[in-house]
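Step one of this worksheet: look at the structure below.
Excluded from the complex is one protein chain; the other protein chains are retained at their positions.
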Amino acid sequence: MEDMIQMDRTMSTQQDIKIEAKGVQVYYADNHAIKDVDVNIADKTVTAFIGPSGCGKSTFLRCLNRMNDTIDICRVEGKILLDGEDIYDPKVDPVQLRAKVGMVFQKPNPFPKSIYDNVAYGPKIHGLARNKADLDEIVEQSLRKAALWNEVKDRLNAPGTGMSGGQQQRLCIARAIATAPEVLLMDEPCSALDPIATAQVEELIDELRQSFSVVIVTHSMQQAARVSQKTAFFHLGNLVEFDDTDKIFTNPQDPRTESYISGRIG
Amino acid sequence: MSTSLLTTDARTKKRNAAEARFKAYGLGAIIVAMFALVILLTSVLGNGLSSFKQTFIALEVELPEDKLDKSGVRDLAVMSKVTTIGYAPILRNALLATLAEQGIETELSNKEISNMISKEAAATVRNRVLGNPDLVGQTVRFDVLASGRIDGFFKGRVTMESAALDNNTSPEALEIAQALADAGIMQTKFNWNFFVWPDASDQRPEAAGIGVAILGSLYMMLVVLCLALPIGVASSIYLEEFAPKNRWTDIIEVNISNLAAVPSIVFGILGLAIFINFMEFNQSSPLVGGLVLTLMTLPTIIISTRAALKSVPPSIRDAALGVGASKMQSVFHHVLPLAAPGILTGTIIGLAQALGETAPLLLIGMVAFVREYPAAFTPESGLFGEASTALPVQVYNWTQRADPGFVERASGAIITLLVFLLIMNAVAIYLRRRFERRW
């Protein structure tokens, strides 16, 4: 363990670090859900969190943009730094934070509004557009980045809930990138999608790496192998191993990681 | 690189202010609602608590034979010829004698002195005498009711200023009353009779009680319980457990949810047209009232019973069917007992609603002035067929009367009604907590 942290430290000097988590503990009432996790998330990289269900990977992800604040019984300790600033500092407004750290959820959750309004929602509340033309531009760019523009450009006023599952999820991604975040958190974004839609979203994630730091939680090791450059393996609330994706899948250091990727646990 | 997280930008500040405003609106709404509740309860309690107390005058009443029994042999036929008009002067004289004894001087006329005593008092004394003729010729101590104005004076409703403008009393009378109270002859004490006495005429708020109304309400609740519970449970069982999913069942279901939202007064019209005009049941009777309230309560009971049945997991039914019970047996032996607490809770809440319902009862004639306690059964009018009134209707009735003393009575009746409702709801909550089962 000691060695691993040491290794991270050395790596962190090499790459541009976006998020730095130090000794993070999460409690749900009396349940200790995340135990002393340290992790560094690099910029312009896809980082995957894998592990068996209930291992804490989603919980940890939700700490990164303080979505756990909405749960009364949840308590977070330790430090999480975004660009060197503690996001749990009392002076930080979670609203501002979440504009920088966007999130895409497990199930597509478009608002019961038109496609246009879904994407425009974030820019509107954060005041990112000076006028209608600006807003149109943001919506178009976001939909293009989400590889959805060509499919929906003729029906921007149709309700977002009327699309297929894969389209809905890409709409949610477009919605998230419309606020111009610096980090994009994705919580099992493909678990409710069919294989074709999954492939589309995965392709998209790879594109997004150009502009953002992406953190993705996934229950599928293949997906992690396909889309990520770095992988973190969580088990029972502990961060067991964190390294380059290739390394994790070919030469895991920890026996638990090995058991998991070879299908013996989880 | 964008702005620091540690400083809040102007836009976020504005948005947070909007957030705080929005939250304040919500809190404001809660406060308004709570405030309304507090004002409502204070108003009712403030107006009504005093009805549980009443001012009495302790009089040594001489019952002269020459006035009350011309026959001299205690012949009831002769004695009952003396009406309350004959008793009134006797009470007045007794009060005058008491005043003299206490050394309280007065310039009031006989009529004004009489006005200090409730008109009901003469009837009370007369009934005592007719019930026990041997009292004639003796001097007997009576606790008689003071008149409504005197009573109001001790409860703060009547003041010297208002008395000066009042035909029925005067500041002098109030002074005498105060003197009598100082001497301990006039006392305001707990008035159990309020719960027992029937209504009184509109001159005598001090003698009006809710005895008949409570009895009438009780009868109606019995009718509702005996009809609405079995019918409601039976139809819920059918709809929830047996009904095929077809158009007819759909119609019944839509019909029940709509029936729950039909204005109560429409049920009154139904009662008037069907039960009174068509079926020729007795007007003002608890039977008709109970029938109308049954129909009103049914949807409530059905909805809660179905919810209770639905919450019993299918595995219970399967288990019973698995050991060879019929569908009917599985329902009556297993599902129904498990759903019983929920059904009971729903029934009590339905009964509580029915107990406070007023409008439909007005239309079936329950506003009538009733002084006789209704019998549960008589050969002539059948079960629950005698004219009666009910608690909420009695309240309405009293609000229509001129004497302000009746506002106090109405509020007192409401407090009683609310206490009943409170008890019923408390029982319902207790049952829910005690027997609630999570599957």
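Points worth noting:
By letter and in written order, the chains are A and B; residue numbering begins at 1 in each of them.
Following the convention adopted for this analysis, contacts are C-beta pairs under 8 Å (C-beta built on N, C-alpha and C of every residue); 3 or more make two chains touch, one makes a residue touch a chain.
In this text, contacts and distances are computed from a predicted model.
The chain not displayed here is annotated in its UniProt record as "Phosphate transport system permease protein", chosen from "Sigma-70 family RNA polymerase sigma factor", "Phosphate transport system permease protein", "von Willebrand domain containing protein" or "Tryptophan synthase alpha chain". Put simply, the missing chain touches A, B once the whole complex is considered.
When the missing chain is restored to the complex, the residue among A:Lys57, A:Arg98 or A:Lys145 that touches it is A:Arg98.
Residues of chain B that touch the chain left out of the display are 15-16, 18-19, 21-23, 25-30, 32-34, 36-37, 39-40, 43-44, 47, 230-232, 234-235, 237-239, 242-243, 251-252, 254-259, 261-270, 272-274, 277-280, 295, 298-299, 302, 326, 328, 352, 355-359, 362-363, 365, 367, 379-380, 382, 392, 395-396, 399, 407, 410-411, 414, 417-418, 421, 425. Residues 65, 67, 70, 72, 94-100, 102-105, 107, 109-113, 121-122, 125-126, 172, 175-176, 179, 185 of chain A touch the missing chain (whole complex, contact as defined above).
Keep this in mind: only the chains that are shown with their structure count from here on.
By the touch criterion stated above, chain A contacts chain B in their complex at residues 82-83, 85, 87, 89, 91-93, 95-97, 100, 125-127, 182. The part of chain B that touches chain A in the complex is made up of residues 1-2, 4-9, 11-12, 15-16.
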